[in-house]
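One protein chain omitted, others in place.
Note that the chains are named A, B and C in the order they appear, and that numbering of residues resets to 1 at the start of each chain.
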Amino acid sequence: MSNGAQTQAQDAEGTGETIACPFCGLLCDDLPASGGKVETRDCPIAAAGFARGAAPRRSHMVGGRETDLAAAAAAAGAILAAARAPLFHGLTADLHGVRALLALAERVGGVVDHELSAGFLANVAVARASGWVTATFSEVANRADVILLVGADPVRDFPRFHERLVQNPTPLYRERPPFMAYLGAAGDAPSRDVVPLQATIGEGDLLPALGALAALLRERPVAREDSAIPIAALVDIAARLKAAHYGVIVWDVAALPQGHAELAVELIAAMLRHLNVATRCVGLPLGGSGNALGAVQATLWQTGWPLRVGFGEGAPLHDPWRYDGTRMLAAGEADALVWVAALGTAPPPASSVPVIAIVADDVALPTPAAVEIRVGIPGLDHAGEAIRGDTVVAMNLVAAIPSDRPSVAAAATAILEALRPVA
Amino acid sequence: MILDGVEIEDTFAEAFGMRATRLIVTADTPRWARIAGDTATGFATSVIACGAEAGIERDLSAEETPDGRPGIALLFFAVSRDALTKALRDRVGQCVLTCPGTACYSGLDEGERLPLGRSLRYFGDGYQAAKRLGDKRYWRIPVMDGEFVCEDTVGQVKAVGGGNFLILGKTHRGVLAAAERAVEQMRRLIGVIMPFPGGIARSGSKIGSRYKGLVASTNDAYCPTIKGIVKTALPPSVDAVLEIVIDGLNEAAVGAAMATGIRAACAGNDGEILRITAGNYGGKLGPFHFRLHELLA
Amino acid sequence: MITRIAGGRIIDGAEDEGDAKRDLWIEDDRIVAAPTDGRPADRTIDATEHLVMAGAIDIHSHIAGGKVNLGRLLSPADHRENPVERAGAALRSGSGLTTPSTFTTGFRYAAMGYTAVFEPAMVASNARATHLEMADVPIVDKGAYVMLGNDEYLLRRLAAAAEQGEINDYVAWMMQATAAHAVKVVNPGGISAFKFNARGLEIDEPVPHHGVTPRRIVAALARAVHEIGVPHPLHVHCNNLGMPGNVETTLATIAAAEGYPIHLTHVQFHSYGSEGKRGFSSAAHRIAEAVAQNPNVSIDVGQIMFGATMTESGDTQAQFRNRSLADPDTWISMDIECDGGCGLVPMRYRDSNFVNALQWTIGLELFLLVEDPWRVFLTTDHPNGGPFASYPHLVRLLTDRSHREDCLAQIHPAARKASTLAGMTREYTMREIAIMTRAGPARSLGLSERGHLAPGAVADVVAYRPDSDVAAMFRAPAHVFKSGVEVARDGAILAAPSGTTQLVRPAYDRQVERHVRRFFDDHMTIGFDHFPLAAGELADAGLAVAEQQCRPSAGRA
Partner (left out) sequence: MITLALRSRPPGRLSLAGVTPDRLAALDETAIAKLPVRLGNRQTALGDWFDIRIAGAGEDKLVISGAGGDRLDQVGGMMASGELTVEGDVGARAGLAMTGGRLTVSGSAGDAAATAMRDGEIRIGGDVGEALGGALPGERVGMRGGTVVVARNAQSGVGDRMRRGLVVVVGSAGAFCGARLAAGTIVVGGGIGDHPGIAMRRGSIVALGAAPRLAPSFADCGVHDLIAQHLLARRLALLGLGTLASRIGPLRRFMGDQAEAGRGEILVPR
């Protein structure tokens, strides 16, 4: 007998130590790692991500001069204390980082956004105002007998999607591989070997095609004269979904046509609500790269609101339009920018406001930031926690290639500490 | 009191409280509005057996109706809100909904609302739709010539039923001519209807009967053919009587209609008409007393 | 640091003697005996005539975890209408009344005199996220019950007629892996059944694919929890939640425990008959009778309180059924990791609605009919029956008969007529309130140092200023101490220490890990090595762990 939960790996039957990859929402945790080397299992995102550990070390900077974390934090604190509308954006940090950034943002009355929020807020908008039926990765991997991919092949943003969630060699509750169907633009379509049934449509036709599919599922009349909509294929897809024991509709919200995402998800949600009256069919809204869903979850629990939250009014307020960080910068409404890029690599958007860059070493700043705090990458330089793209499973990220680079949480806390004397 | 040689008896008409509403029925043409109105207000002389008393108030021009089509205003009276609700539902459902091209609206904005379209909508079998424009809510019920549009609810007021006067004269022909003159003038008024055939009743009734189960029976005191054997109310020279019964949206409208009718009946009297009186129950039953002398003063 | 709480009426449910008027002494974080060496107090709190009780303990309140967050997401109006500004430099802001944010949850509980709260429905695969979230619930101690009984691994092992010992090891492993304080079963087998498209599950009906029955699941888990020595008995949310006539299921569930201790949760939702012309009636008396006859059974009520709220449950089968009640009409259902599920349905309980009104009376009947306050706990199943902020009003309903009858007069007349509540004269005493909200939950949860005021106990102390309106008294106690720190005064938060995470770590034979590892390797999308919370994870999240001892046993209670 022992306290087993604390034991790591190295069981007699264990396959050696594996670690989780923090660089996309799948958080695949089967990457063998030893001695600072990570085997990335043919995943281009993982390969590129772990290669970031080799980036040359950079120093913290204030006003173009190298300095230490404490001094950088003090300078950042001074900028934030004076700011009327400081914006915290980018936000690709692990959960501890997000929690610390929220504490800092609240302290200085700032606004918080995430670089991927335009996409996942489309999912959020439908989930909360219309409702849906979804499932997590392991349910899909073990039960799905029909899978409909909508919008684009998920491999674009989630390279191991098929390997991890579809091609499960030992599923619990299905006898053969799931039947795969695709609805989306021809250019985004997966290979026909992988997905034999394809309803390909022209640019801009996703909504009418989804509408037709939803109507077919309801056994309602559908106009057939519009040649741009492949009704025959949709009839086939509808029949498969209705006959499925456990159908799954998958979409990568970031890959849906710009501006159409929310209504596309709305139509998918309508199908899911309808299908579950008679059979089971679940949605799998893929997302969560850059720990975006961790950021949403932590913001939800700390403030009661999903992202795009402002603390300027005292109590936290949520407004997807007003607190859209990119819009605020473009409109000149923010007067300081805290740009966080640890899991992500995007540089801060161009603006004329003082920038506090809390970024990994490989994030290039096109123009010098007022304050540059160089942080490590969770799951690479240091440990951390992130939430998977199915919003349920939080993954413990270990330090694959440990370094003494500070975490985002440490940076945010240092700034908060620097602010302490102010009441 | 003598008016144009006719004795106006110093008595009063005794009337009762009722519930009433006005509907506006429109159609493609005045003729079809009139057909709908006639049908919906048919068989509505007395609440005793018809459930409601109803009549056409007036024709409406296209400019006066909610949908810009010719129409007709109808008044409906019943003894209670529930009775009125049922009468409207049945009459509009059977006689207006069925009638080509019609639509039906509330003609009264005041008072507690009664359901109309919201009851009839179920005819749409799930294909009905509500539409609110301004402060009005309509139901659109698909029918074979398009949609039957009917307002969701209609206003309803406390009204007055059973205003009346009796024309006593020498001959049937003379009394009928006087009654027709009266009705013609009264129909020009707003807010009243004369629910009996052509606006005129010959069956002035009394309460009760010697036969079990009959609540009303012939008013023997005013029947000339038996005046020798009953306790008659008729002077010896009166050999014909007709009554005009008035329902109105309020007391003033009924009083005005009675005064107008009596004056018209008496006007141009050539000696045929001897007396005008009114029906009452000694003032014990109805709250509204229309004293003839006061109305004509 | 010595604190003297002077002049109060001490109401300690755990003590046999009656209420005593005496001073209470606190040294640092503990209650101590009055110093005999004449040492003066560093500070004295004038609590003259105040009612002094231990900090209250909520045994069942959905305060954290994925479904709670989804509940927040689905409640924009609640958060818009209930903003909570930061009340001090060391404090945090938040929002929400029915689905409050974490800081607001901790502060509001503390301001009401609660010092420990237990999240009763942690999905195992969501454990890490749940604990991270609970790290942001300040002041109160917290713990979580891991949900088992719809996890495919257990169902498969039961289907394979695994020995009880293996089940015990698995349950113990799972509790350690998820840092749980207790084990909950929700709609035994029904959540798994829903994934196979079964829309209901009776207690003797086989779960699709597996063939095991809810009765078997309850028996195995109740026995396992008892034998591995977890203080809190199996926490059971029965099958058929909310269905007319479900009292039969509830009584059958008691029988299924075969004498092992079980705790039936939110029993109000499981005490329904099917009599009367509406086919819905109270069966509270039958439940109360069963509780009296079965000393192995405890309950919490899950009282409904009228108004808008959010229902959050692991019971996807019941929540999918309830979707037609959604107000506003938006709901979420989620199948989770071959492990569990969650369903969210916003709800508005109306006193003018017959069913809601009768539910309200059934809850109160249960409180008043169950005689032993040690075995009935005060809950609204927050937020499912109503927000925890409504507890003060609920206490008033229990202690003030005339107020109860005033409220009864307001409800749907047919429900009023159908209920026996009008004839019930019982008024809870303050001592009984102290037992059902402090001593009882502490004993049930194995929190030996909490729920009472004896020397040595953790100094979680509440002083209530007497008020003829009991609700007002319980809403904002004059003083609240958490581990000796005054955290709230008259409803305002003074300090925000972080509180502990309560858990138990039952021992198990490591052999079981080999089987579970294979299951994870073959089927799950998270590896066996990454599933359990690692040492230090809770500490990294800022949580202080407090472990309660297990008392393993082979026999029955």
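By definition in this document, a contact is a pair of C-beta atoms (placed from the backbone, for glycine too) under 8 Å apart; a residue touches a chain by one contact, two chains touch by 3 or more.
Just so you know, these numbers come straight off a predicted model, no measurement behind them.
Q: Just list which of the chains on display the missing one touches.
A: A, B, C
Q: Using the document's definition of touch, tell me which of A:177, A:312 or A:402 contacts the absent chain.
A: A:312
Q: Just name the one of A:108, A:237, A:256 or A:272 that touches the chain not displayed here.
A: Only one listed residue reaches the unshown chain, and that is A:108.
Q: Which of B:146, B:235, B:268 or B:283 sits in contact with the chain that's absent?
A: B:146
Q: Of C:130, C:330 or C:379, which sits in contact with the chain we cannot see?
A: Of all options in C:130, C:330 or C:379, contact with the hidden chain holds for C:330.
Q: Touching the missing chain, which residues of chain B?
A: These residues of chain B touch the chain that is not shown: 26, 66-69, 103, 127, 129-134, 138, 140, 146-147, 149.
Q: At which residues does chain C meet the chain that is not included here?
A: 73-74, 76-77, 80, 328-330
Q: Please identify, in ascending order, the residues of chain A that touch the omitted chain?
A: Touch set of chain A with respect to the missing chain: 83-85, 108-110, 125, 128-130, 204, 207-208, 210-215, 218, 220-224, 226, 229, 231, 259-260, 263, 266-267, 270-271, 311-313, 318-322, 332-333, 335.
The rule is simple: only the chains that are shown with their structure count from here on.
Q: Looking at which chains touch, is this a line, ring, star, complete or other?
A: Contact map by chain: other.
Q: Among the chains, which has its CA centre at the largest distance from chain C's?
A: Most distant chain from chain C: B.
Q: Quick one: report the Å distance separating chain B from chain C, using the average Cα coordinate of each chain.
A: Taking the average C-alpha coordinate of chain B and of chain C, the gap between them is 69 Å.
Q: Could you state the distance in Å from the CA-based centre of chain A to that of chain C?
A: Chain A and chain C have C-alpha centres separated by 33 Å.
Q: Distance from the CA centroid of chain A to that of chain B, rounded to the nearest Å?
A: 74
Q: Can you list the chain A residues touching chain C in their complex?
A: Within the complex, chain A contacts chain C at residues 1-6, 8-9, 11-15, 17-18, 20, 29-30, 95-96, 99, 103, 106, 124, 127-139, 141-143, 164-165, 168, 170-173, 245-246, 276, 279-280, 282, 297-298, 300-306, 311, 313-318, 383, 385, 387, 391-396, 423.
Q: Quick check: in the complex, which residue numbers of chain C touch chain A?
A: So the residues of chain C in touch with chain A come to 64, 66, 68-70, 72-76, 78-79, 83-86, 89, 92-96, 99-104, 123, 125-126, 128-129, 132-133, 136, 152, 173, 176-177, 179, 194-197, 209, 320, 323, 326, 329-339, 505, 507-510, 513-514, 517-518, 521-527, 529-530, 532-535, 537, 540-541.
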